[in-house]
Each structure stands twice: as C-alpha cells, then as structure tokens.
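Omission of a single protein chain aside, the complex is shown with its protein chains in their original locations.
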Amino acid sequence: MATTLATAFDRLVLALSVAMAVLAGVLLASLFVIVQYEVFTRFVLAAPTHWTHEVSTFAISWVGLLAAPYVLRLGSHLEVDLVTTRLPHGIRNLLGIATDLLGACFCGFAAWTGAGFVELAHMMEATSASELDTPLWIPYLVIPLAFGLLALEFVTRAVARTGLVRGRDTTATAIHI
Amino acid sequence: MIAGLFAGLLALLATGIPVGIGIGIVGIVAGYVGMGEASLAALPSTLFAGINSFLLIAIPLFILMSEILSRGGVTEILFNTVTRWLGHLPGGLAVSAVVTSAIGASITGSSVANAASMAIVCVPPLLARGYDRRFSYGLVAAAGTLGIMIPPSIPMLLYGEITEESIGALFMAGIIPGLLITAALIAYTVVVCSRGGVAEAIPKASWAERWEATTRAIPAMMLPIIVVGGIYSGTFTPTEAAAVGVTWALIVGVLIYRTVGVRQIVAALRSTLISTSLILVIIAGSNVLGAAVTRLQISQDMLAMVQALDLPSWAFIACTMVLLFILGMILEVISIIFIILPILHPIIVSLGVDPIWYAVIFTLNMEIALITPPVGMVLYVMTGILKRPITEIIQGVLPFVGVLIGCLIILMIFPGLSTWLPNLLR
Partner (left out) sequence: AEVTLRYAGTLPTSHHNAIGQQRLADRVKELTNGEVEIQVYPAGQLYGARDIPTAVVSGGVDMGHNLTSVWSTDAVAEIPDLPFLFADAAHAERCWEPAGPLHRGFAAHVERRRMKLIHTMFFGSLFDFGNNGRLIREPADLRGMKIRGYGRLSAEGLRALGASPIVMSPGEMYLGIQRGTIDGAITGVTSLESRKIWEVVKHATITGAAFGVMAVNISMARWNALRPAHQEALMKAGEEVYRWAAQESGRRDVHSTQFLIDKGIETLVLSAEQKATWAQAFAPAAAAWESRASAEAKQLVEEVRALRRAA
C-alpha cells in the first residue's frame, strides 16, 4: 500500500518535472531564435525591436530554473560524492535522505517566500520600467514554480532512498564528482 | 567569520547535497546568524536577481553551439587535420592534441566542454600509439582548460557581467595568453617526448592528404573568425555572437558535413538544458551567499585589512592569486567567480590595477582550478568519460599544473601580454 502510494506520488512529480523541462527546452530554442532575430532586424533591416532584450533576459531565468527539478531527477546537478562514496552503503543512504530533506526544506522555503514575493510584485504593480513594461510578477513566478517542484523532487528522492518507490534506483546517478 | 563560512560550506558540500542548493543554504544561514530575519525575507529577490541577466544568455547558446559541433564530429575532423600536419614529428600526436584543443577552445566557451570532447577524440589514439597513460590524461585535461582563456569564454562573460568591464576587451585580452599557454604546453610535451622515447611515430602524411583534410576542416575553423570578426566589425554584440555561433554550427553540421540531423539537435538541446540548469542553479545559490557576504560587510572588512597591511599592489595581487589557487582546489569555478569577484573587484580598481589584465590572470587561475583536486570539474568529466580512477588522472595532471603556474607567473610579470591586444582595439 505504502509502496503503491509512494510510487504514484513519484510518477506524478516526475510527470510535472518532465512537463516543466519540456517547456524549458522550448524556451531555450526560442531564446536562440529571438537573439538571432534581433541581430537580423538590427543589422539587415536596420529596424531593431524593443522587446527581444527584455524577453530573452526573463527567458534565461525560466530556462535555468524550470529544468532544475528534472535535472535533479536525473542526478545531474553538481554533487560532491568524494566523501560519500567512501561511506558504507547504509550510512550513505541515510545521509542521502537527510540532505534530500534539507534540500526540500530550503527549496520549499524559497517557493513559499517566492509566492509571497510574486503576490507583492502584483500588489505593487511593479514593472520592468521599459517600453514593454512587463509586470514583474510574471517573470518572478518562476521562483515558486521551480523551487516548489524542486522541493517535491527532493522529497520523492528521499522516499525513493527508503526503497518505497518501485522502479527508481537512487544509487545510479550521472554524478561525476 | 570568513573562515567559518568556508568551513561550513565545505562540510555541507561534502554531504553530497547539490552544490547550488548547498551554497544557498550556507548563504541563508550565514545571513540569519549575522542579521536575523531580514535575510530570510531577501531570499526570493536575491535568488531571482542572480540569474536575471541578459549576458547569461550567452551561456546556453555557447553550450548549444559546442554541443551541436561535437555531435557533428567536428573535434574529430579538427584532430585529423592537425595530425596530418604535425603527427609525424617527435611527440607529434600529443602536440596535435594540444593544437586541436586550442582550436577547440576558440569554438567553445567552456573548458569542461572542451576537455570532454578532447578526452573522447584524442585520448584513445594517444594510448593506441603508446603514449604514457597518465601523461596523456594530464595533457588532455590541461590543454582542455584553454577553453575559458581563448575566446569565447563563459567565465570572462560572467567576469564582465559582474564588474561591468567590456566583454569585447576581455575576449581580446585572452587571445595572446591562450597562445602562450598553448606554446608552453607544446614545449613541455616536446621535452617529455624527446626524453622518454615514447610512442610509435605516425607516418608522414602527403601534401595531398593534408590539403584534403584541411579543406574539410575549413567550415568549422571559420567559426572563430565569424564570431571575433562579427564582434570586431560591430555586426553583433559578444552575447549575440553566441546565437550567431549556433546558427553557423547548424549550417556546418546540417548543410556542410551533414552529420547533424533532428536527433542530434534534440540531443544537443537536451544536454544544453541540463548544463544550463546546473550552472544557473549554482549562480542563483551563489547569489544568496554573495548577498549574505555583502550584507555582513565581509568585503569591507577585508578591504580594511588590506589597507591596514599597507601592501604594495603587486604583493596584494600575488596574495589574491594564492587565495584563488586555494579556493580553486575546493570550489567550482563559477561559484568562485560569484563569491569572490564582487569582493575583490572594488579593491583591484582602488589599487589602480588594470582590470583587464587582472581578469586574464584570474581566468588562468580558474583554468588551474579546473584541474586541481579535490574539486576540479575537468578532472571529474574526464573520470566520467574515460572510466578510469580519478587518482590516475590527478597524478597525470600535476606536472601540467606546474606548467600553468609558470604561465601565470609570466603573465603576472608581463601585463602587456594581456593588455596589448585590447588596447589596440580601443
């Protein structure tokens, strides 16, 4: 029962992470197109845009953070395992659970304060003070979204380390350190 | 205070927590201890401020450019070409590896990416020809680090972003030092190979073979010319150059070599996304720590300390180099840039030191950081690719750390090597 629940929860979080990573990938491709387009309009057409600079600046934070939960799932965030690989398996696993929960706390806190921050920017009608005048709560939204999901990914990884999640091996990581 | 901060950071990172998250946690704890709840309120704004920058766009784009090229087999094409010209000389294959790495550096902004493709392409032929295993690893790792000195360079972009120095000037400044390091690595290789009698010689290639290979390599080798030429002529900015580089990489891979298809492009996007996320999470976390360091006025304290010591500026510069070397052993390069540069740069400027020259010796120090244990990204990437114990790679790389330190000293003594080219541009 617990295994089924844990596995279902894990798959749900995975689906969310994949969806956000796909969105990040689309944004990454658009980033390239937008910057290349600006060179084209300015140099070839001599008609620069007023939006590419701002849109691409916001996109970069979205690209980096939206993909972060999926990258955590892959185990591809930079992690130092110089010490942990020398520990006995059981202790290593326990330490893994502890650091995952610590990571979940940090990310959860970032998501929670981030949500307040988004609300505040909305209340203040803070904008980018440019011609585009983007309401800042829109770019800020990535903080609660990405860190919220990162927190969930940390939690599922901690649960998976207890062996409750079917078909997820937390020891096989792509970590190089 | 600062010692406690570093001790705490190292202890936390040693538990295996993702580096960006770990740095962020240390930042928020340091802030909380130093000034209470106000630091907690600053978390979301600080996280966002760290990664909300136009210049950071060049990071994914330069990564994407080199991902597309390496998936298109460009490193192999370059290596084959260089080997045709130099392979028959004593130590020729090793020298070819260094030269290929220098050319590779001019089409990537990252030493890790450069070293990774070099490890895949150059190490097997070196070993097959009987070069010493450790020597080969060390050579490829050290030559790989050229990626951040020869433009384009992601760390120099970040340097310019933080200090508001001209990125174009920084890029120009890296060219001659990059060539100097290349020459030093070649010289060391020739000395080692002529003494050791290693390696079976490669038959000399005919002129026809050479020209054939060179013709094939030309489209790839035009990339640095397009990037630097485009910046120099004002067609695009250094950040935009990254997008133009992606376009050219697509032209080369899809239309000219026909080695890149939809599958390679998707794979390149995927791994670019992973690397970008890895770097941006570290930048965001580092900004939390950096803000805590700033709020606790640690840089002011350090500045006061420096002033109290009344060091001549050269002695101060030398001290910072030692400090950076030590930090480079235990921290990842991008984290160092974000943690230390906001503290260091105002001091450098107030001492009247040429900031462009300082950026170059800083970058060379970061090259060294990439190959010094225990934390050296190039070491780790090579371990991952070569599937060999990290100790073997570390043993191989140590003499090359000496070579790079030698170059560092030369660049410190002769600032003109770094500043002549950017000044010419003015």
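A and B are the chain letters, set down in written order, and residue numbers restart from 1 in every chain.
Heads up, the rule we're going with is that a contact is a pair of C-beta atoms (placed from the backbone, for glycine too) under 8 Å apart; a residue touches a chain by one contact, two chains touch by 3 or more.
Source: prediction; values computed, not measured.
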Ask   = Which displayed chains does the hidden chain touch?
value = A, B
Note = Touching the hidden chain, out of B:42, B:227 or B:284, is B:42
Query = Of A:32, A:70 or A:117, which sits in contact with the chain we cannot see?
reply = A:117
Ask   = Just one of B:15, B:214 or B:294 touches the chain that is missing; which is it?
value = B:294
Key: Those residues of chain A which, in the complete complex, touch the missing chain   = 42, 46-48, 50, 52-54, 116-117, 120-121, 124-131, 133, 136, 140
Inquiry  = Need a quick check: the contact residues on chain B for the chain that isn't drawn.
reply    = 35, 38, 41-42, 44-46, 48-49, 52-55, 160-161, 164-169, 231-239, 291, 294-295, 297, 342, 346, 425-426
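One rule holds for everything that comes next: only the chains that are shown with their structure count from here on.
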Geometric centre distance via CA averages, chain B-chain A, whole Å = 25
Residue ranges of chain A touching chain B (in the complex, touch as defined) = 21, 24-25, 28-29, 31-32, 35-36, 38-39, 43, 53, 56-61, 63-65, 67-68, 70-72, 74, 76-84, 95-96, 98-99, 102-103, 106-107, 109-110, 113-114, 116-117, 139-140, 142-143, 147, 150, 176-177
Inquiry  = Quick check on the complex: what are the chain B residues that touch chain A?
reply    = 13-21, 24-25, 28, 40-41, 43-45, 47-48, 51-54, 56-57, 59-61, 64, 235-236, 239-240, 242-244, 246-247, 269-270, 272-274, 276-284, 332, 374-375, 380-381, 383-384
